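Left out: one protein chain. Kept in place: all the others.
Presenting chain A:
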Amino acid sequence: MQLVFVQFMTGLASAASLFLVASGLSIIFGVTRIVNFAHGAFYMLGAYVAYTLTDRFTGAFGFWFALLAAAAIVAIVGCLLEMTLLRRIYQAPELFQLLATFGVTLMVQDLVLLIWGPEDLVGPRAPGLAGAVEIFGKRIPSYDLFLIALGPLVLAGLWLLFHRTRWGVLVRAATLDRSMVAALGINQKWLFTGVFGLGVFLAALGGALQIPRDAVNHGMDLRIIVEAFVVVVIGGLGSTTGAFVAAILVSQLNAFGILVLPKISLVLVFLVMAVVLVVRPWGLFGTRPPPAQASIGMAVRPWRPLAPGEIAVAAAVVAAVALMPLWLGHYALTVASEILIFVLFAASLHLLMSVGGLASFGHAAYFGLGAYGAAFVVKAAGLPMLAAIAAGPLLAALGAAVVGWFAVSLSGVYFAMLTLAFSQIVWSIAFQWVDVTGGDNGILGLWPDAFAASPAAFFWLTLAVVTPALVWLHMVIFSPFGYALRAVRDSELRAEAIGIDRRRVQWIAFVIAGTAAGLGGALFAFLKGSIFPDVMAIPTSVDGLVMVLLGGVETVLGPIVGAVVFKALAMWLISQTDYSKLVLGAVVVALVVAFPKGIVGTLADWRDRLTARRGAGPSDAEASADATAAEPPAGTMAPAPSPATVAGRTRP
C-alpha cells in the first residue's frame, strides 16, 4: 500500500513537466496548426541552459531565477526560429512542417553536444526543497510535492491567461477561427510569434524543472517528444485541459507499469492510447480537426507509367548497377547493398506518403519487424537465409495490418503522431522483451548462406530482390488500386461519393508499404549480420521521409533518386565530420524551405520549361512564362489554388 502511494506521488510529480511540454505543444498547434517536433529540443535546451545558469547563480533566489531565465532565453530562441523559419512554412503541407522542425531537432542535438559536451550533467538540488516530507510513513521528496502543486497552478494560470486577458482571448479566437483574427485587424504575425514563444517557454521550463530530479542528457529531446505526442493524442490536440489529464494518466501508467507489469511497462502507455483513439479518435478533450491545409504528393503534372523507351533506360541502369562488383571493392559493395536496401525502404514509404498522402513517421517499425522476423526464422526455426528473407516480411505485414487498422482512421498530423507512437511500441517490445529479442544486445550471427557470403554475391542477391520489388511497387501505383489510393488522397469526399472505401484502401496500402519495408529489413539483417532495436528508432523513420522528400514527393521516381543521394551523402558526412546531424538537420530545413519539389521534381520542371520554350510558337512560351510568374516565390510554398479557393472567389 505504501509502495503504491509512493509510486502514485512519483507519477504525479513526473506529470508536471510532461504537462508543461504537452500543453505548449497543444497551444502552438491550436493557433498555428503546426505540430512542433522541435518541442523536445526546446525542453532539452531548457534543461541545459538551466544547468549552466544554476551553476552561475546560486542561493535560493539565484536558483529559481536561473530556471525562469533559462526558460525565457530558450523562448526567445524559439521566437527567432518562428520568425525566420516557421513563417515561411505555415501554408505548407503538414509533413513539411513536421520535417522542418525535426531538422531543427537534429541541429540542436549536435549544438548541445558542441556546447555542453557528451557527458550527462547533474544539476544542483532545489534550495529549500532538497529534503523529504514524511507522509503515511513514507518519505516523499519535497521537490516532488512542489512539482505536484505546480501542475494545477500552471493549468490555472493558463486558464486565466486565455480567459481573462485580451491577448489570451485573441489567442482563443484564433484557435477557433483564424480568419476572424485577421478580420479584427490584429497583427496575426506577432500573435503567432507570441503563441510560439509561450509554448516554447512552457517546454523549456518543463526541462529546467527536471534538473534537480534527473541528470541532463542527450536523449531527453526524443524521449519527451514521443511522450508529449502520446499525451496530446490522448488528451486532444489543442486542449490544455486534455494535456493536463492525459499527462497525469500517462505518468501514472509509467509509474505503475514498472510496478505491476515490468515486462511490458513501456508498451502499456501506447496500448491505452490505442484504446482511447478507438473510442474517441480526436482525444478525450479534442474536437475533430479542420481538414488538412494541403495534401502532400498532389502533383500538378499527372503521373504516367514508364514509356517503353524509359523502361529500356531503366533496364540499362539496372544492368549497369549489376556490373558494379566488377570494379567496386568490398567496402564499397557493402555500402552499395545498403543503399539498394534503403531505396526499397524509401519506395515503400513513397507508396504510403506520396501516392496515399499518409506521411508515416514510424515506417522504420516495419523495416525492423522484417529484420527481426528474418532473425527469428533463422534462430528459432533454423531455416536458411532465403526462407528467412521470404518469411521476415510476413511479420512486418502483420504489424502493419494491426497498426494500419488504427492509423487510417486518422489523417494528417494525427496519423503522423500515431504512427510514430506505434513505432515506439514496436521499439519498446524489441528493447524490453529480452528473452526473445535480446533487448539492447540485439540478435547476432545472422550471416548469409555460403552462396551469398561474399560482398559481391550479396550485392547481386540484394539487387535481385530489390529490383522486382520496385517494379511491383511501380505496378501497384499504376494499377486500379493505385488510382483508388490517389483518389482518396486527392478528395475523400469525391472518392466516397463514387463508391470507394477510403479506410479500406488506405489500410491495404499501409500493409503493402509495411511488407515492402519489411523485405528491405530482412535483407538488412543479413547485410549487417545482426539486428538491434535502434534500427526502428525515430531517426530511421525520418531518414525515409527525407529520402522521399529529397527525391521529390510529387514524383514517381523520386524515392529512388532521393534514397541514393541521401544515403550516399549521409555515409560520406559521417566519415567526414563528427557533427553530421547538424549538417543533416540544416539540409532538411533547407530542403523544406527552398527546395520542396526535390531533385526529380525540379528536373521535371526544367524539362517542361525547356520543351515549352523549344516547342511551338511564342504564345506557348508566353504561357509557360506566365505559369512561372504565377508560382509563389521560392520559400513561401503557398499551395496551388485548389478548386475550393476558386469556388470561394466566384461565389462569396
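In this text, a residue touches a chain if its C-beta (ideal position, glycine included) is under 8 Å from a C-beta of that chain, and two chains touch if they have at least 3 such contacts; residues count from 1.
Here is the rule we use: contacts and distances are computed from a predicted model.
Asker: The complex lacks one chain in this depiction; which UniProt name from "Heterodisulfide reductase subunit B", "ATP-binding cassette domain-containing protein", "Cytochrome aa3 subunit 2" or "Formate dehydrogenase subunit gamma" does that chain carry?
Answerer: From the listed options "Heterodisulfide reductase subunit B", "ATP-binding cassette domain-containing protein", "Cytochrome aa3 subunit 2" or "Formate dehydrogenase subunit gamma", the omitted chain resolves to "ATP-binding cassette domain-containing protein".
Asker: Have a look at A:Asp214, A:Glu496, A:Asp534 or A:Asp605 and name the one touching the chain we're not showing.
Answerer: A:Glu496
Asker: May I ask you to list the residues on chain A that touch the chain which is not drawn?
Answerer: 297-305, 475-476, 478-484, 486-487, 489-491, 493-501, 505, 512, 640, 642-644, 646-647, 649-652
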